[in-house]
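Only a single protein chain was left out; the remaining protein chains are all shown in position.
The block that comes next holds subunit A.
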Amino acid sequence: MGEMEQLRKEAESLKDQITAARKAVADATLPDTVSSTAVVGRVQLKTRKTLRGHLAKIYAMHWATDAKLCVSASQDGKLIVWDTLTTNKVNAIPLKSSWVMTCAYAPSGNMVACGGLDNMCSIYNLKGKDGNVKVMRELAAHTGYLSCCRFLSDSEIITSSGDCTCLLWDIETGTQKTTFAGHLGDCMSLAVPGDFKTFVSGACDFTAKLWDIRDSNCTHTFSGHESDVNAIAFFPNGNAVITGSDDATCKLFDLRSDQELITYQDSSIMCGVTSIAPSLSGRLILAGYDDFNVNIWDSLKAERVGVLAGHDNRVSCIGVSTDGMACCTGSWDSFLPSFSFKGQDNVMRLCKQNKQQYL
């Protein structure tokens, strides 16, 4: 038997053992556990602010930990830091490369980062002495596009790439400390939990992986999606992960039982999920789709309890602020038609401006 054939058989046998081990602990299902829980009431979110200023598609946004500021990245070649309460632009940072695909706000609020088809992650210091925002570091080593980045602190950042790897960087020296390899397809997104000890990545090999940051090992691999995993986030308790895929579904995977708990799908939804975020408690999951909508799911009952319509193009990014008070969506659209929802809560929209740019 050739070595390849032997390895293939060994892999199959191990996969069977893992399937059996997962089955052995599957003594309940989430739907059964929550059968006596009522579905959350219809959720109607009201657009409170519209953040206008970008001149081209918005690809990413990320809230600052103060829940007031956020950063957005557009292929107009700008990073904009917004004060969401006033809609003022705090910073408009011109980028060397306009092909940006991701951005991130450091937990401290001192820095932002972005990257994209330049294969690099550029770090910007927002608190420079003379008030100008300058590039602090350009982290170059990936051999593919930068799909996502997230700060662990002012000195460390994790990046995911179309080269199928994720990297942990030392920002001060500008060098990579750890390589996380294992995905067999482009890494599309990553998420870091509150304790900053692990992170999860979603990839075009249809899987999500959980990694230990310090020892670089992948500890869990979650399969089940039938297409690229574009979006990933931690469930707020840090013990579960939510994913969104081109297969038009979202899934909840539990880390401790190492398996899927539930799938969020509807036969009427046939387009890919681009972005995902849980509400503060985790009861709601907000997911952005290629059909220009955001669907709001009751995470326990797996029913759709709301829709945010109103963008004119693909919803590319979504984020819920750290205090859970507001949700911000970003889109490829050119303008926001006026509309109103009755209701309670806070939605902000980032959309491209079709008029004169003003800064």
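Following the convention adopted for this analysis, a residue touches a chain if its C-beta (ideal position, glycine included) is under 8 Å from a C-beta of that chain, and two chains touch if they have at least 3 such contacts; residues count from 1.
What we mean here is this: contacts and distances are computed from a predicted model.
A single chain of the complex does not appear, and UniProt lists its protein name as "Guanine nucleotide-binding protein subunit gamma", one of "Phosphatidylinositol-glycan biosynthesis class F protein", "Glycerol-3-phosphate acyltransferase", "Glutathione S-transferase" or "Guanine nucleotide-binding protein subunit gamma". Residue in contact with the omitted chain (choice from A:V135, A:C271, A:A309 or A:M325): A:M325.
The chain that is not drawn here is touched, among residues A:K96, A:K127, A:K177 or A:K197, by A:K177. Interface note for the absent chain: among A:V43, A:V192 or A:I232, the touching residue is A:V43. Residue A:C218 is the one among A:A92, A:L117 or A:C218 that touches the chain not shown.
Interface residues of subunit A with the unshown chain, by the touch rule above, are 3-4, 7-8, 10-11, 14-15, 17-18, 21-22, 24-30, 33-34, 37, 40, 43, 45, 48-49, 68, 84-86, 141-143, 163-165, 167, 176-179, 181-184, 217-221, 235-237, 239-240, 254, 256-259, 261, 279-284, 286, 299-300, 320, 323-327, 343-346, 348.
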